[in-house]
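Note that this is a trimmed complex: some chains were dropped, and none of the rest were shifted.
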Amino acid sequence: MAMDQVRALLEQLDSLKTNLHEQDFLLTWNQWTDELKAVLVVAEVLEELHRANVSTRVFDSGLAVANFRDKSTRTRFSFASAASLLGLTVQELDEAKSQIAHGETVRETANMISFLTEIVGIRDDLYLGEGHRYMAAVAAALEEGHEEGVLPQRPAVINLQCDLDHPTQTLSDLLHLQKTFGSLEVLRGKKIAMTWAYSPSYGKPLSVPQGIICLMTRFGMHVALAHPDGYELQPETIERAGQFAAESGGSFECVESMGEAFCDADIVYPKSWAPYYTMENRTAALRNGDASVLGKIDQAGLENNARFKEWECSKELMSLTRGGKALYMHCLPADISGINCEAGEVAADVFDSYRLATYREASHKPFIIAAMMMLTRLEKPGDVLRRIVARGESRRMM
Amino acid sequence: MAMDQVRALLEQLDSLKTNLHEQDFLLTWNQWTDELKAVLVVAEVLEELHRANVSTRVFDSGLAVANFRDKSTRTRFSFASAASLLGLTVQELDEAKSQIAHGETVRETANMISFLTEIVGIRDDLYLGEGHRYMAAVAAALEEGHEEGVLPQRPAVINLQCDLDHPTQTLSDLLHLQKTFGSLEVLRGKKIAMTWAYSPSYGKPLSVPQGIICLMTRFGMHVALAHPDGYELQPETIERAGQFAAESGGSFECVESMGEAFCDADIVYPKSWAPYYTMENRTAALRNGDASVLGKIDQAGLENNARFKEWECSKELMSLTRGGKALYMHCLPADISGINCEAGEVAADVFDSYRLATYREASHKPFIIAAMMMLTRLEKPGDVLRRIVARGESRRMM
């Protein structure tokens, strides 16, 4: 039965047009929709095979480099799990804290860590205008290294969260929606509210809301974005969300309040992020080498946050959603009022009703990352998966 | 010959009644005696197979999470070795220093790190009343996660030292005794002195002496505990030691001095631990958030220690043991007078005579941990071990 499911998924994979082999995975909006679907399909196959105790080892040796320029627990473990699932060894690159790295150093280091490397996973999300730029620079260095014969293989760079996008998170979110609602098709016409929410904690990146509005609009969903004044997203992502919605038959609107966004929503994603000007000031301070002012900027950002404590996902707001039963989503950890903070993003009773659902949402990430690894590194991932099924080796002895 | 030995051990394993599958391994006193024997037997099998160059790989992928909330070298390496032996990948969970973690956070983190995890090893030994509680909370969260379908498998929590017990150490100690004296049966009626000893270093946990008195009393040994006033162990462990001794036909007594404990002892285990009130004050300070007073408490504890410098395992004291030839044991590192401290737990000449023996004592730990991994994760570990023997794959090419 699990294997029938796998076979059906592999047929679906055959029908998708993709060009990910020997590429990187940096921003969902630079990938074809079929490529995003391929990530979901391969992730599902890997989940099925894992549950069916089938070994999915693809690599006999080789490194998966983890370069976390910002702290991480769940993505770190998801990356390590994905590597283990496919047979790669994680090696952490411990740079100093996120900084504007010198071009020469980036180019050299990228090659020096990659002689036997298949994957370079990077998190670099602290500074607007820097994270993606850094990942692109690493990718270009690896491309040159491979072309010039320095590297026997071309490692793929996988974005584990940058200043613009967080594709391993948003695709896990999408797989969660697909499994919760039944299929991608069923999601067409559903309304999702991506809203800012109050948090007493540090200036969180904009990558999740930006990633969500640019991804969900591609699948025919109605996306409503809401945030207080001053919490704008990067203009290019707003523009892209509008274009994607137009192309897919969905819609994209910016509204004024959490309540307006929640109205008749099928899905809500209330989550804090930093004020846009804070993020810009941080980058400017970084560029000027004013590391000492970063604390002050963050402090000012938090004080500004405090003006919007009423942006909390409460039971009352949830009652505005379709039938009062919208699916609550969060990338975790959430700031839960009265639990891990005085006042936060979500009321304790709301979070509690969806706690296990948010765990399931997160549970897809290792498989999403493993799917990205397979699709970027294998010429014919469908063929390899069929050979894996035929091989039928056990993931563990029973 | 090695294989005959293995076959005999596997028959022994068949005769033991165990219920460890899908369970955790937290406290020896919550496990049946047969389960403890099973750990010893499987550890021995793994040692034999390792020496016979037989691969004992059970897992093709999957994580063994190492969560060290206190520093560690030997247990860390033993855990990594055990994981490697069975085919698991270690991923370290780097939390801030040991603290009273929030229930919500514990529950969430336990799941977030476990989507492809088979084992969660935890060391949390700094605060009386906290370490075991934390491990039990993690175990409960994993149980819920598995039951609710969040986790495809139920990871086992393995206690790598808590405030109450240190089962990977004490079972290594017991395997060392078994190998030194010939069998568990021969240990019946032997006298072991578990005594406090002076140390100039920080407030060491009570878990080793507590674990030793609760374990050795189960195997018919005569256990004598000695320590200065103020260095009491947790009352519940004293009580259990008495009960176990009564059940097994051994004995348990608390005596006043190292000399009294050593008298006619077959085995001595002189080791420092912190004053009980120090441990209680530490926990209170932690609960009140008075992290700053911890240093003062530890300082006071050390000053109190200094009143008992004569509690040193000297040649004279050793001469009181049976034939002057008791086996000296230590979990290492020992504070050796004149070697790594001015005055410490043991005289240099005594330690030197038993140095290699203490290394051998420690050498069992990787196999004890691997045995716990197999017994908690496999439904029929005996069958798996027989298939491993039949498979006969090499651990390394020769």
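Think of it as A and B in the order they're written, each chain with its own count starting at 1.
In this section, a contact is a pair of C-beta atoms (placed from the backbone, for glycine too) under 8 Å apart; a residue touches a chain by one contact, two chains touch by 3 or more.
On a predicted model such as this, the values are computed, not experimentally measured, just so you know.
Because all chains derive from one sequence, the complete complex can be expressed as a copy number, which is 3 in this file against the 2 shown.
Definition applied: only the chains that are shown with their structure count from here on.
With centres defined as mean CA coordinates, subunit B is found 41 Å away from subunit A.
The part of subunit B that touches subunit A in the complex is made up of residues 58-63, 65, 89, 91, 93, 102, 104-105, 108-109, 111-113, 115-118, 145, 148-152, 377-379, 384, 387-388. Taken in their complex, subunit A has these residues touching subunit B: 47, 50-51, 55-57, 73-74, 76-78, 80-81, 83-87, 89-90, 332-333, 336, 339-340, 356, 359-360, 362-363, 365-366, 393-398.
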